[in-house]
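For this depiction, one protein chain was excluded, whereas all remaining protein chains were kept in their positions.
On to chain A.
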Amino acid sequence: MITIDKKTDVPAPRGAEDSGGSLLEVRDLHVEFHTRDGVAKAVNGVNYSVNAGETLAVLGESGSGKSVTAQAIMGILDMPPGRIPKGEILFRGEDMLKMSYEERRNIRGRKIAMIFQDALSSLNPVLSVGYQLGEMFRVHEGMSKKQAKAKSIELMDKVKIPAAAARVNDYPHQFSGGMRQRIMIAMALALEPDLIIADEPTTALDVTVQAQVMDLLADLQREYNMGLILITHDLGVVADVADKIAVMYAGRIVEQSPIHELYKRPAHPYTRGLLDSIPRLDQKGQELFAIKGLPPNLLHVPAGCAFNPRCPKAQDVCRTDFPALVPVTEQDGTELPGRRSACHFWKETIHG
């Protein structure tokens, strides 16, 4: 499996000197989609932050708003039907939602890049990979076609595509799934951005290739000391690469934690459920645990805690009162740095 020791040889975080704040900070972000059936509240007050050199894993069931949050950061939300009624997305302290189209465009690709889940459909089928990689240099750095091609070959080497020089003029469909995802990574990496958002970068790949691609991504992230937001619904992948984790449910962060503490002591019943549904070797043969019920309908999110219809610990208060995302502490009240939970009964969950 993938093992990366985060503590060793990490250069000083880029951008740490200015503002002292995070590289990216999402504050109380709301996104809704106005559809024929009504308003779907896909994101309902997400808060998270990433520093240079740090990996944040965003975890959650399908439809929990992981991708929509990422699209809002990237500025590639479908608007309409999408709308951002509230929230801030601070990049190096500046709210990107208040920027002009051109200002944002200059950040996209150059400062923040994105890797998509399905590399085949995310690459343009009628343009050669060399052209699509070279475009980054030609548009953002004003390079000539020839220089851009040389850079593309360099990039393809960097992401370990064999015979890069010979394959630079090939088209996406001529590559295997793993190689295509490497091309996506190369494209995101082209201008050495400060932050990369990887939206389920390995979901479409088979298991051995998954590990290779994750390895590559983690290596490159360390080499360039980039911030990384890794979106996934696979808790297994996360453990080895992420520094911290944000668990999403119905468009909210329900728990935040440094990675290893979360596995040891979850502070939210939903996280507990997710952890229990990972197949484990020592429980071979036993029936797999699954969180009962279905994810909520975003047109009618339940009142109180959105998780209450499925929660084994739910009480009356859960059906009426909305649980805020509060700091989690030890039993004696000492704060656990970086830990937060949005559950009325977080104490019972973590210490019980």
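Basically, contacts are C-beta pairs under 8 Å (C-beta built on N, C-alpha and C of every residue); 3 or more make two chains touch, one makes a residue touch a chain; residues count from 1.
Just so it is clear, contacts and distances are computed from a predicted model.
Novice: Can you tell which of "Ring-1,2-phenylacetyl-CoA epoxidase subunit PaaA", "ABC transporter permease", "Carbon monoxide dehydrogenase" or "Cell division topological specificity factor" UniProt lists for the chain that's not drawn?
Specialist: Cross-referencing UniProt, the chain left out corresponds to "ABC transporter permease".
Novice: For the chain not shown, which residue from A:Arg105, A:Lys160 or A:Arg265 touches it across the whole complex?
Specialist: A:Arg105
Novice: With the missing chain put back, one of A:Val126, A:Ala166 or A:Ala290 would touch it. Which one?
Specialist: Considering all chains, including the one not shown, the answer is A:Val126.
Novice: With the full complex in mind, choose from A:Leu90, A:Met187 or A:Met214 the residue touching the hidden chain.
Specialist: Reading the full complex, the residue touching the unseen chain is A:Met187.
Novice: I'm checking contacts with the chain that's been left out. Which of A:Glu88, A:Asp118 or A:Asp234 qualifies?
Specialist: From the options A:Glu88, A:Asp118 or A:Asp234, the contact with the absent chain belongs to A:Asp118.
Novice: Using the document's definition of touch, tell me which of A:Val39, A:Val139 or A:Val209 contacts the absent chain.
Specialist: Only one of A:Val39, A:Val139 or A:Val209 touches the chain omitted from view, namely A:Val139.
Novice: Touching the hidden chain in the full complex, which residues of chain A are there? Just list them.
Specialist: 74-76, 105-110, 113-114, 116, 118, 121-128, 135-136, 139-140, 171, 173, 187
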